[in-house]
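So that we are looking at the same thing, I have put the structure below in structure tokens.
All protein chains but one are shown at their positions in the complex.
The first chain written gets the first letter, and so on, giving A and B; residue counts start at 1 in each chain.
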Amino acid sequence: MLVLDGVSYRYPGYARQVLLDIDLTLGDGEIVGLVGPNEAGKSTLCLVLSGLAPASVGGVLAGTVTIDGETTAGLKSYELACLIGLVFQNPNTQRSGVTATVFEEVALGPVNLGLPVAETVERTRWAMAALRIEELAERDPARLSGGQAQLVAIASILAMRPRHLVLDEPTAQLDPEGTRLVAEALRDLASTGTALLIAEHKTDVLARICQRVVAIDAGRIVLDAPAAEGFADSRLPAIGVEAPAVVRIGAALGELGVAMPEIAP
Amino acid sequence: MASKWFRVAVAVVVGAVTLVVGMAAAGSFDTTVDPNTGLVAGSNAFMFVLAVALLLAFIAYAGVEFATTRRLDSITSQFDTRTIVLIPIAIAINIVLGQTVGNALKIPLYLDSVGTILVGALAGPIPGALTGLLANLIWTFVLAGTPFGSAFAWPFAIVAAEIGLLAGVFGYYGFFRSRPNTSIPTLVGGVVVAGLILLGLAAYGVLPFYAKGGFTFFGTNPTDSLFTIIAYGIGIGLILALVALTIQLFVRRDLGVAFIVVAGAICGVISALISAPISAFVFGGVTGSGSDILVGAFQQAGSSLIEAVFQQGLLQDPIDKTIEFIVAFLLLQTLSRRFSARFPQGERAVGMVEG
Partner (left out) sequence: MSGRSAWWRADVVLKPDEAAGPETAPARLSEADTAYLASLAPAAISRYQRLNPLTKATLATVTTLGAFVLGGYLGPLLLLVGIVLPGAIAAHLLRRVVRVAVLFSLPISISVALVSVFTRAGSTVLFNLGPFDATLEGVDFAAQIIVRLFTIAMALALFGLTTEPRAFVVDLERRGLSPRVAFAAAATLETIPLMVERALAIQAAQRARGLDTEGSLSARVRGVLPLVAPVILSSLTEVEERSLALEVRSFGRPGRRDLLWTLPDTGRERALRWLLVAALVVALVAPLAGVMPRLP
């Protein structure tokens, strides 16, 4: 269980508080979507959740971040790596550049953790199976499509078996085909028991997998509700987040006087 | 910071003692010419002694730190993840610039240390030195079979390490900071001081090598026509460059330019002094670039091989290093403060980040 309690954060050298008084709880195995307009603090919240802020990025964090009751303050970034994983938007900069095959690339995380080889191999295979990319094992990581590269990036974090996996706009730099690949993979991932927090603009992707949605605006949490009501909430469009197509179509039909049945996620 | 100065002092003492002892043991560094190879008899011994002295000084520094704190923090703190990620990129910049720009433009500039200088300024002297060392070693040993390899870069690894070290020290003391809009009196004062330093360098570090053998810069010997042309060309180029730089200085009123020129000149003189024996001993004074004509011309004018290499180096290296320092300076200004500030030495190098 990952708990943020009264968390505020500002980057080093800047006076402005990017996050203000955040209270957020991520339960084990929970799938949460994070939405918000640009510059609202989504990426910063992801960095804070994963502990990279302030451990690697510096800056000043007020409040507490605890995982399973223990605080993450003072932990080094490599100690946090096996607790909370973070996937970024750009598949190219997440590629390590020192491996010749996708298998080695995915195995890099466990190898860095110092695990014995047998354990590494087992985790690599598990992570690749969870994302359905076993057939990419022999490929050169530098020669993959955007969507495939992003799946490899997710697998390489998953192979470290973090308790919580945070994804910061994983489909932002992908074409529609890549987005589809990643969205489907995330759906399969949800069944592995890893807690997921997915920050996204594309609410359609989120609507189908998330159990809960959190909205952030100007550094504060403005909405925290179960998915069905959260995505339909009018506060989302108010802060500049486009509701999922399902909701928009339902609203349009509603205006025409046609009732739309409940569509389960 | 008293302990840090203590460590540096110990290192300097150890290095100096080793240098003196080593030179006494190896025979003094004289300029007698060995008839077999045409090289100064003491040059390779001098290089060896210098390398050993530097190594022992570094070990002394680390040893004192370890003895007092049981850790090597001042060294390892310079190597955080960002530095490790930057080093390969800096090495690639070195090699790509050195191979393409240096060769494509066919001008007597090396331009193969810009990455090293960046790492030194942002991360510290040790990562800078390591980048230079690794860059030259990789350039030769790893890229040996590829079009980007150079079989002859590795002997200059120690020069590259010295460049990185100096860049780190200069960065620590803020030589890479842009200081725009300085007041006119300070600006003029700064330029005067910089000019004096450069003159001092020239007088004590450069000209003695030209005064030997009664050689003057613009030779009057009629058979030196080729050399005279080259000398005039270099002289005019230097004057033009100085004029352009001064204009930049006064238009932007950026005193940082004066600082960086001094840093580059000092680094250039030291690099020339270290690389000349290497060049003479390893390559017979020839490096396959445009500087060979200069070396030949100096020899024709009466210098021995080692003297000619020194004379060529002291002409070319300060210019080349100053240009490279300026390129690094401009790059640092172009990159955002957010980028630089997170490096171990970033804030000292680039100046305090605005809120």
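A few comments on the model shown:
In this section, contacts are C-beta pairs under 8 Å (C-beta built on N, C-alpha and C of every residue); 3 or more make two chains touch, one makes a residue touch a chain.
Predicted model, so just to flag it, every value in this text is computed and none were measured.
Only one of A:94, A:150 or A:171 touches the absent chain when the whole complex is considered: A:94.
Within the complete assembly, B:87 is the residue of B:14, B:87, B:166 or B:270 that touches the hidden chain.
Checked against the hidden chain, the listed residues B:96, B:169 or B:202 yield one contact partner: B:96. Residue A:56 is the one among A:56, A:148 or A:171 that touches the chain not shown. Take chain A: the residues that touch the chain left off the picture are 50, 52, 56-57, 70, 75-79, 81-83, 85-86, 88, 90, 93-94, 96-98, 100-101, 103-104, 107-109, 111-123, 126, 142, 153, 156-157, 160-163, 192-194. The chain not displayed touches chain B at residues 36-38, 70-72, 76, 79-82, 84-89, 91-93, 95-97, 100-101, 104-105, 107, 114, 118, 134, 138, 140-146, 148-152, 223, 225-226, 281-288, 292-293, 295-297, 299-300, 304-305, 331, 334-336, 338-339, 342.
Quick note on the criterion: only the chains that are shown with their structure count from here on.
Between chain A and chain B the centroid-to-centroid distance comes to 47 Å (mean Cα coordinates, whole Å).
In the complex of the two chains, the chain B residues touching chain A come out as 81, 88, 337-338, 341-342, 347, 352-355.
By the touch rule above, chain A contacts chain B in their complex via residues 11-16, 56-58, 77, 97.
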